[in-house]
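I'd like to ask you about the structure that follows.
Every protein chain of the complex appears in place save one, which is left out.
By written order: A, B and C. Residues from 1 in each chain.
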Amino acid sequence: MAEAMAPATRELSLQQALNLALSELLAEDPKVLVFGEDVGALGGVFRVTDGLAAKHGSERVFDTPLAESSILGLAIGLAMAGFRPVPEVQFDGFAYPAMSQIVTQLGRMHYRSRGALRMPVTLRVPSFGGIRAPENHGESLEAVFAHVPGLKVACPADPQQAYTLLKAAVRSDDPVIFMEPKSRYWQKGAVVTESADWAGARVARVGRHLTLVAWGAMVARCLQVAELATEDGVDVEVVDLRWLKPIDTESLAASVGKTRRAVVVHEAPLTAGLGAEVAQRITERCFGTLRAPVERVTGFDVPYPSGDLEDEYIPSIDRILFGIQRVLEYRRG
Amino acid sequence: MAEAMAPATRELSLQQALNLALSELLAEDPKVLVFGEDVGALGGVFRVTDGLAAKHGSERVFDTPLAESSILGLAIGLAMAGFRPVPEVQFDGFAYPAMSQIVTQLGRMHYRSRGALRMPVTLRVPSFGGIRAPENHGESLEAVFAHVPGLKVACPADPQQAYTLLKAAVRSDDPVIFMEPKSRYWQKGAVVTESADWAGARVARVGRHLTLVAWGAMVARCLQVAELATEDGVDVEVVDLRWLKPIDTESLAASVGKTRRAVVVHEAPLTAGLGAEVAQRITERCFGTLRAPVERVTGFDVPYPSGDLEDEYIPSIDRILFGIQRVLEYRRG
Amino acid sequence: MQRVQGLGRSGAAGSAAPPVPELPAVPPMTAPELREVYRLMSSVRRLDEAAVAWQRQGILPAYAPLLGQEAAQVGSAFAVDRERDFLFPTYREAGVARTLGVDMVEYMSTHRATWHGGLWDAAEHRLAPIQAVVAGSVLHAVGWAHGQRLAAASPGDPQDPVGGLGVAVAYLGDGASSQGDVHEAMNIAAVFAAPVVFFVQNNGWAISVPTERQVAGGSVAARGAGYGMPALRIDGNDAEAVVSATRRALAYARAGRGPVIVEAVTYRRGPHSTADDPGRYRTLDDERRDAGADPLERLRARLLGEGLANEAFVAECDAAAAAEAEAVREGVLALGPRPGAEMFDLVFAEPTEELLRQKAQWRKESEHG
Partner (left out) sequence: MQRVQGLGRSGAAGSAAPPVPELPAVPPMTAPELREVYRLMSSVRRLDEAAVAWQRQGILPAYAPLLGQEAAQVGSAFAVDRERDFLFPTYREAGVARTLGVDMVEYMSTHRATWHGGLWDAAEHRLAPIQAVVAGSVLHAVGWAHGQRLAAASPGDPQDPVGGLGVAVAYLGDGASSQGDVHEAMNIAAVFAAPVVFFVQNNGWAISVPTERQVAGGSVAARGAGYGMPALRIDGNDAEAVVSATRRALAYARAGRGPVIVEAVTYRRGPHSTADDPGRYRTLDDERRDAGADPLERLRARLLGEGLANEAFVAECDAAAAAEAEAVREGVLALGPRPGAEMFDLVFAEPTEELLRQKAQWRKESEHG
């Protein structure tokens, strides 16, 4: 334990890991700015920006009026002026009012200006469900973001990934949508601050019989499922996709090339969800070896429901196990 | 020819077919309203609403100020007041400023209100590229719309479909996003006005060796490709998806169950495009009989380009033929 | 159409402020009306305080208190015509719902995480579902209102509809006023002369951001002039001021003359929600200084001072409020989760095969009990 806590390793919650990364980013580059609704004195409704205004100044960490299109528009203009903005929209569902700025402006300004105007913007979006929140506070927009040309999309699953991916995102000269799994903000884990492992997907658990592909809060659930599956003698590999755009197809193909079976899990609705893309990429690369069609265990094609029903909506351990079973029991018709 | 032109059949352009359908809908139901930017005196920038204000009155066919979120917000409020609104956003790219109203309001009001407030709204969206238009006037948003709970999505490929689907959409008590292939507005075809064939997908050409799945302007292109393919002895079936949500999986499975090979074609970018969903549905249903992974021939993951480059971006006949070839030549590795 | 209106022939500069019409006057409130408003405000105060307690007791996962805004909410809803107007609330409108006669168990069901939007019938009660998107329903109000004009049009002069128009009341906060949708709504309402009252509760805060760092110029009502729209900025803690201002605005809109802004200046005495920690952004001293007089106490003092009611009446209101809160508590406790099948069944008016298939799969894999 004493060794595990070497200087560069700390035990942090996902929210603390993000806070630390932001604070270090603000310290290392005077061009970094953090802003959004209630990110200043309040420290954000999830406290991700807690203390940053006090430490780095209220010019560099500032509250905006309540207007998401503006938050993105400001970020784009600030990037044009040479800054490296890290804006926040308070909840996933409030990315919609900013959608025109995200799609037609943020994702296109570098291209439109033929590279004259860089967009090193990292948009933080507390995402996904699982916390019994009000309506439109539990959205999963990854399929929408991943479809938009000119954006990159990252999604950490644990404190280490949160720290490492946020640093990589903010240091990137391209726009990154950074989707934070809000139901995991308070989960603790060891964080190695000098980790250089941030590119592509990540094998979160090695296994032989079947690959579960997930991101965000579903990674921890899939790891639980994997433990349960061992009881039936099924050895599950869990791939944490991490970057939802561009997708690390090589890692998916490597894993499923070995296991020959895959289930992709996400909270977003089924139809046109990112699971279709992941499944199709796996199928394209592993068609000859796949033993069953890739299964999808996802949210349903319904509005994200109220707290009482959210466990019915989010892929449960049972539903993921059913999905695994369908793949294992598949027989060519 | 004289017989084909029986009273109920007319030779109309796609834009005229839409105009006729709207005029008949306005006449049959006093609750139908048509509105948007420049839809009144001007008759819409594509003349789809030409003459409707003069004929049905400028209360029922009216211009709005230049604000797309408002156009949707008005539609929702008018639906709450018992109307059957048929709003237009002038071009695909201007659905983005209305995205919050579309996703969090239009798609959810029926659910949120437990059915007390119906949303019989048909949002007309001139869509897709191919007309050398300015930036953000050539977007393909079907994957985004199809992912949104609470919406239905229709997309006609020719004048007959335009007429029939628009009637079905407006008469539906649910919100329908109606994507009009703007590059086909001036294409003529026979329109049977009493057609009852509007549900599900449609086999646009019967074939034995391979299924091409497409929608909108890509249907005509796939029909061309099918003719060319006969020269190589390949008999291609073309499925016009028509409803992009819900997807008619049965018809896809029936076609590919027979041909055992499929290519899906769309203009939208590859990643997280609707092609992934279509491919995955086919794979789920036909895994045992499929001879090759479903191929996708799509736009690239880049912003829709300027006129000079659009033929490089939109799936060309050559690129679709390459896709067909990859499927036909596929050998299990 | 002369396009350079506002510029004289000389082309001299100016800002071309459009003329803003006057609102009609309304008679002062009667004593029974004032008593009724007091009764409603007592009931709302008790319910609101109770809901905060229920959250602490684990009965509600979260709640957004309206403490201090009772006069604004009860007063505005009291003024409407419950037969023909239609109200569009935010997530902090328990006082509006109660005044309209909505079943408060059905209202609290939102905060109980039973059903987003609440369980009441929005069409029947003429109160739209709870709106979690800030400013999300302001445009709906304009659309609904424009619909009243369209329905009233035909023969007569739409400027003077027979019997008057139904009016939409759009509730919004100071924070919401920053959203683009609010500008769009005000502009369109004015262009269309739609019968809408934009009822702004300026309670000083949008979570942690005070009005002066939110609303340029400091007043939402001040924006009316730019649209040529009448606007009233009133003491939102004075129940009669709220009722009268809303009545004036409603009368104007009802007559087909167009939209009005009413900005009720009040104070959010509690936290933003039960999850909030106001100590991070304001002090107790700030609160004491800024909150002003309590609206319920003010009305009580007036009723007693002017002899419009006596202590017995006040006590009776208190007792009724306590009994009501207790009944609501029991109702809320008895609220079970909605059947999971509603997730699928309530999405569309015309169900799809796809959702029926998904429901069947859900039943097979997840249905509990």
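To be clear about the criterion, a residue touches a chain if its C-beta (ideal position, glycine included) is under 8 Å from a C-beta of that chain, and two chains touch if they have at least 3 such contacts.
The structure presented is a predicted model; accordingly, all values stated were derived computationally and were not measured.
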Displayed partners of the chain not shown (whole complex): A, B, C
Per the touch definition above, residue among A:S100, A:Q160 or A:S183 touching the missing chain: A:S100
Given B:V203, B:L228, B:A254 or B:V302, the one touching the chain that is not displayed: B:V302
Contact residue for the chain not shown (choose from C:A206, C:L232, C:L250 or C:V347): C:L232
Touching residues (missing chain, whole complex) on chain C: 1-7, 11-18, 177-184, 186-191, 202, 204, 210-219, 221-229, 231-235, 237-238, 241, 245, 263, 265, 267, 286, 289-290, 292
Footprint left on chain A by the chain that the document does not show: 33, 59-60, 64-65, 67, 69-70, 72-83, 100-101, 104-105, 109-118, 120, 149-150, 152, 172-174, 246-247, 249
Contact footprint on chain B, counting only the chain that is left out: 37-38, 40-43, 45, 63, 65-67, 69-70, 93-94, 97, 132, 134-137, 270-271, 300-303, 305-309, 312-313, 316, 318-319, 322
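Please note the rule applied: only the chains that are shown with their structure count from here on.
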Geometric centre distance via CA averages, chain B-chain A, whole Å: 31
Inter-chain centre distance, chain B versus chain C - centres from mean C-alpha coordinates, in Å: 39
Between chain C and chain A, distance of the C-alpha-averaged centres to the nearest whole Å: 36
Residues of chain A engaged with two or more neighbouring chains: 69, 93-94, 97, 135-136, 271, 301-303
Per-residue overlap in chain C, given as positions that touch at least 2 other chains: 115-117, 133, 180-181, 342, 347, 354-355
